[in-house]
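Just one protein chain is left out here, and the rest sit where they should.
Right after this comes chain A.
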Amino acid sequence: MQPLQQYIILFGMLVATAGLAWMIYLIKRSLGETVDEPGKDMPAQSGHPSPEPAWNRYHVHYYGFALLFLAFDMEMAYMYPWAVVYKELGLVALLDMGFFLGILFLGLIYTWTQSGLKRQ
């Protein structure tokens, strides 16, 4: 099968999924309207009223992990082509990637020693 054909099929699946969703929405709509009542549109907060909007600054406690994640995720992009040709290249491939991974792993250890691997 041609690569282009494959991606057309994938795109078709996306369209079909949207169609399925639309169908469910139509069935749902045909079964009745929502009654408009005061206070019904409040977000759930265990019975408490929620006056302020939720879209404000939020302290993500894991930004250290997030930075580390970026470094490792970039590296994974190189790992996949390497993994495919690994057996062909043999020992050279193991040493090359071992060196690369070793440096990255040192970065992880360094972050750990600087107590970056905990809730900030």
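Criterion: a contact is a pair of C-beta atoms (placed from the backbone, for glycine too) under 8 Å apart; a residue touches a chain by one contact, two chains touch by 3 or more; residues count from 1.
Everything that follows uses one rule, which is that contacts and distances are computed from a predicted model.
Chemist: Absent chain per UniProt: "NADH dehydrogenase subunit H", "ABC transporter ATP-binding protein", "ABC transmembrane type-1 domain-containing protein" or "DNA-directed RNA polymerase sigma-70 factor"?
Modeler: Result for the unshown chain: "NADH dehydrogenase subunit H".
Chemist: If the missing chain were put back, which residues of chain A would it touch?
Modeler: 1, 3, 6, 9-10, 13-14, 17-18, 20-21, 24-25, 27-29, 31-32, 34-35, 40-46, 50, 53-55, 58, 60-62, 65-66, 68-69, 72-73, 76, 79-80, 83-88, 90-91, 93-94, 97-98, 101, 105, 108, 112, 117-119
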